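Note that this is a trimmed complex: some chains were dropped, and none of the rest were shifted.
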Amino acid sequence: MIHESVVMGTDVSLGANTVIEENVVIGNNVKIGHNVTIKANTTIGNGVQINDLTILGKETSSNKKMARKPLKNTTPLIIEDDVKIGCSSVIYRNVLLKKGVFVGDLSSIRENVTVGEDSIIGRNVMVENNTTIGKRVTIQTGCYITADMEIEDEVFFGPCCSTSNDKYMGMGNFKHQGPIIRKGAKIGNNATLLPAVVIGENSIVGAGAVITKDVPANKTVVGNPGRLLN
Amino acid sequence: MIHESVVMGTDVSLGANTVIEENVVIGNNVKIGHNVTIKANTTIGNGVQINDLTILGKETSSNKKMARKPLKNTTPLIIEDDVKIGCSSVIYRNVLLKKGVFVGDLSSIRENVTVGEDSIIGRNVMVENNTTIGKRVTIQTGCYITADMEIEDEVFFGPCCSTSNDKYMGMGNFKHQGPIIRKGAKIGNNATLLPAVVIGENSIVGAGAVITKDVPANKTVVGNPGRLLN
């Protein structure tokens, strides 16, 4: 089902059962798999690949218990040239995936997020809203990237890292702040980062560490709670 | 593909490629996305929203290595009024989602589970069988809720918490018991709960803590193994 208003470039291949809603714009040399859904107003650049069963441009939603209501009238999803997105992923409206980004299968990226050039969002990674991810960042399989987080260029997250942004754990409508990860920092697999911690430039967080306070630049931290190694 | 026996209310919108099997009952003002599959005998209330690629009313399954065989002749899936379910989620038969529940994308809820009014099951949360979840509970993104667990009203789980119910780790067919989380308790992100631990009313488990024994009411526990802070 392709809406009559869709604008499509040359050499676009479409799988079976694809749904493309109104005002979608698709570039040249684009490959779209089976059962893909592209929501209204999404823009897709040249050379993009979208695998089977992925959903692009989802609207946000909420129920009455949630403190923060979804934004209205947000900008659409924009996917720049040469981006590749895996199978069964869900990318929201108001997301910008810059040139060369790779998004794995079964992952999701919520609204008001930018992902910089050539960065990798692994399989089954969940990215929350209002977060900025730099260039050439690697976020490996199964990581959880919370809302209100800042990830600078060339950061590396090993698999299954967990982050958080609410030190009152739902007890009130306080300001939320996720971790800030400075350029080139590396986070080991299954590490836990508490709200608002800053990981300094080129620092290393050990696998399984629990980081409760800021880490200076060029340091290594391990353990629970995390302690400096050097 | 909509079976001829389906009963549908007024103002129901259906996406493309939707499959609705026999004896499904759908209320008024219901919105169903693209490529949704609704299995036989499911009941859906008024004002419900089901997003793209979600599966409702899946039967359980097993292989010969599994100790516990799936139940036969269970009750169907019941979804009460004003429930919202995200994209690419899998909800089994014999589940009751009460009024106002929110279920995020890429999540799954197995059989013999009840979720209370206005509770939130986040994105990519997996809920196992035989578990009861109270009212106004928040279970954030990526949590794992094991089988045979009891979660009382207003409990808060931060992202990526992990629970377990089998202290013999598959060594035999012993009775399984998941953690019991009393009213208003809060569990920090990526915490690990061992089988059968009881977290007392309004107690707090720190991020990344490993809880090996019961926590009394109104206490805070951090570390690996968890120790009382107050």
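Note that the chains take the letters A and B in the order they are written out, and that residue 1 is the start of every chain.
The rule is simple: a residue touches a chain if its C-beta (ideal position, glycine included) is under 8 Å from a C-beta of that chain, and two chains touch if they have at least 3 such contacts.
Given the structure is predicted, the values throughout are model-derived calculations rather than measurements.
Q: What is the copy count for the full homomeric complex in this file, when 2 chains appear in place?
A: Taking the 2 displayed chains as part of the assembly, the whole thing totals 3 copies.
Going forward, only the chains that are shown with their structure count from here on.
Q: Between chain A and chain B, how many degrees of rotation does a Cα superposition need? Round to steps of 5.
A: Fitting chain A to chain B on C-alpha positions yields an angle of 120 degrees.
Q: Where the CA atoms of chain A average out and where those of chain B average out, how many Å apart are those spots?
A: Chain centres of chain A and chain B, defined by C-alpha means, are spaced 24 Å apart.
Q: Chain B touches which residues of chain A in the complex?
A: Of all residues in chain A, those touching chain B are 1, 17, 19, 35, 37, 53, 55, 58, 61-66, 88, 90, 106, 108, 124, 126, 128, 144, 146, 160, 162-164, 166, 169-171, 190, 192, 194, 210, 212, 224-225.
Q: Help me check something: in the complex, which residues belonging to chain B touch chain A?
A: Residues 15-17, 33-35, 49, 51-53, 82, 84, 86-88, 100-102, 105-106, 118-120, 123-124, 136, 138, 141-142, 156, 158-160, 186, 188-190, 204, 207-209, 222-224 of chain B touch chain A in their complex.
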